[in-house]
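Here the complex is missing a single protein chain, while all its other protein chains stay put.
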Amino acid sequence: MSAVILNRVRKGLYIDSVALMRFSRSIAGLDGVEEAALMMGTPANLGILKDAGLLDGTGEGASGGDLVVAIRASDAAQAEAALVEAERLLDQPRGSRGEGAVWRPRSLRAAVAQMPDASLALISVPGDFAVAEARKAIRRGLHAMIFSDNVPLAEEVALKREATELGRLVMGPDCGTAIINGVPLAFANRLPQGSVGIIGASGTGIQEVSCLIARLGGGISHAIGVGGRDLGDVVGGISTLAALDMLARDKLTGHVVMISKPPSPEVTARVLARAGAIGKPVTVCFIGAAPMAMPANAEQVFTLKDAALKAVGIGEETTPRKPDIPAIAGRRGIRGLFSGGTLCAEAQAVLLAGRLQVTSNAPIPGALVVGAAEDGHLLLDLGDDAYTRGRPHPMIDPEVRGGPVREAMKDPALAVLLADVVIGHGAHPDPAGGLARAVTGARGRRAPLVIASVTGSDADPQIRSAQVSTLEEAGILVAPSNADAAAWARDAVGS
Amino acid sequence: MAAQDTASETRKGYSVPSNDRSPVNDLLDMPLRVVNIGLESFADDLTAEGAEVVHVDWAPPAGGDPELAALLAKLGA
Partner (left out) sequence: MTDIAGRIDAANQEALRRIFAGDPVLVDVVPAAEAIPALWERMILHAGPPVDWSRMCGPMRGAVAGIAVFEGWAPDLEAAAQMAGEGAFDFQPNHHFDAVGPMTGMTTISQPVMVVENRAFGNRAFCTINEGLGKVMRFGGNDAEVLDRLRWLRDGFGPAMGKALRSGGGIPLKPLVARGLTMGDEMHQRNVGCTGLMLRALSPAMAASAGDLKELSRALAFIGGNDQFFLNIAMAMGKAIMDPVRGIEASTVVTAMSRNGTDFGIRVSGTGDTWFTAPVEMPEGLYFPGFTEADANPDMGDSTIVETVGLGGFAMGAAPAVAGFVGAGTASEAANFTRAMAEITLAENPEWTIPALDYRGVPSGIDIRLVVETGLAPTINTGIAHREPGIGQVGAGVVRAPLACFRQALKAFAGQMGVA
């Protein structure tokens, strides 16, 4: 069998030699083609084609301004087919070879070169690397929000001290939520802008308060997350103090809300002193704290719900709306399964206020650790590190909570199952659906009553009212806030 | 005159006035422009909100080699 050589000369057609080499490779790869080349018909190139056994009489007649298609194939039919394909490549319109690849910078340095007026670095790389990135950011004049957790405490301190010297704010580490100038960052909700500024050591705490404020007709100027350890003795409140100063000067902010677990006496004193000096009303919510002396411009509250009410200038709700909760004979237990740590803490505070015995894996003052009291009401923070090692956070994947929910639904001692549903950016597309399925799938004849709340807004992708409907359709009682849900649960077993 | 990489060479943190330890309010006063380093979904959400964001295609420095990363930190990289 002898191979067939086929040439075609396209007169006056110029295509760049590199493009031609690509085409050549493509044609040479076709079925039955032994060798192929597309080249301009210069004498040197004709020599190359000849040496490669690709040139016939047609090709030999080409001149330097012509394009030669040279093919050697095992038979005439395949040579023809290859030629047709080659012509197709030559004739395709320019610029149709796909969109340009979008360039992504590989470093903060290159990103800032691209966006010189960058104001904030949002960092969510693994904890070991987060501080190094944040340090680069603050040295370049940016502020930093560190979403990452598992950052060594000593690194957090060193970073925040350097940030103070440079006049930069560090939010976090472990800062899941912030809102700056109306822009939600990381796990945050779409809310109207307004005059309430929030400083929170907890993401879900910020989310609950900000969403309640919005539902009460108010709005958020900024929500600054300081990370869970900022108010500890080691860090000493560096970012909290900085945030207070920023909100003091901020023209949009008329009222400041602070949310945290109770700091040590020393840090409390420092923070309250600064709060007292900012010249604006402050609402202080240290969940689980005892009543304490406040500066003249500040008021202490004990739930996130009350913080929201104070911030929008409403007194205490005079008549908490309480549904008709059926008594559940022979059962007295409350189980709480929470995706938000601060929501778990708030629920503990509400139950403790009703003199109930509470146990938890993250106990607030007055509650006991899990297992310490046999007839304590168990409230679990399923987002705690112990539960999320190697598994997704329950806010991202509701299935993580599925097992404990199903177990609770079958527990003969339980009267009430309490749960939170948190929506907004970053959260699962349908957390209510996940909870509803777990509840209805496991519900037997004598299942506990399920009471939940939805932290979010109707402007969120999940749409709060749609999530509420999903829960109610599954026979779940939906309270207007996490505090109310805990109060309903308390009252259901208290009588 | 050599044209430097102006963004990286000239941007420094503001120096804080000596009688006031608090940070300058530029973060709250200016439009938010974010450099996102890590989870790409955060950048997508910011874009959906109409905020300006540049996403960094991040990888651990020095290919994850801790010895080299430590050296780099000391050499001011």
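The letters A and B name the chains in turn, as written, and every chain counts its residues from 1.
As a convention for this text, contacts are C-beta pairs under 8 Å (C-beta built on N, C-alpha and C of every residue); 3 or more make two chains touch, one makes a residue touch a chain.
Note that the structure is predicted; figures quoted are calculated from it, not measured.
Asks: Check the options A:51, A:324 or A:374 and report the residue that touches the missing chain.
Replies: A:51
Asks: From the list A:8, A:109 or A:332, which touches the chain that is not on show?
Replies: The single option touching the absent chain is A:109.
Asks: Residues on chain A that touch the omitted chain in the whole complex?
Replies: Counting only chain A, the missing chain is touched by 16-19, 21-22, 24-25, 28, 35-37, 44, 48-49, 51-52, 54, 70, 97-101, 103, 105-107, 109-110, 113, 139.
Asks: Please output the residues of chain B touching the missing chain, sorted low to high.
Replies: These residues of chain B touch the chain that is not shown: 1-5, 59, 61-63, 65, 68, 71-72, 74-77.
Everything below uses one rule, namely that only the chains that are shown with their structure count from here on.
Asks: Rounded to the nearest whole Å, what is the centre-to-centre distance of chain A and chain B, using the mean of the C-alpha atoms as each centre?
Replies: Centre separation, chain A to chain B: 19 Å.
Asks: Along chain B, where are the residues that touch chain A in the complex?
Replies: 5-8, 11-16, 21-28, 30-39, 41-42, 45-46, 49, 51-52, 54-61, 69, 73
Asks: Considering the complex alone, what residue numbers of chain A touch chain B?
Replies: Chain A residues touching chain B: 104-126, 129, 132-133, 137-143, 147-148, 163-169, 180-181, 183-186, 190, 222, 241-242, 245-246, 249-250, 252, 425-426.
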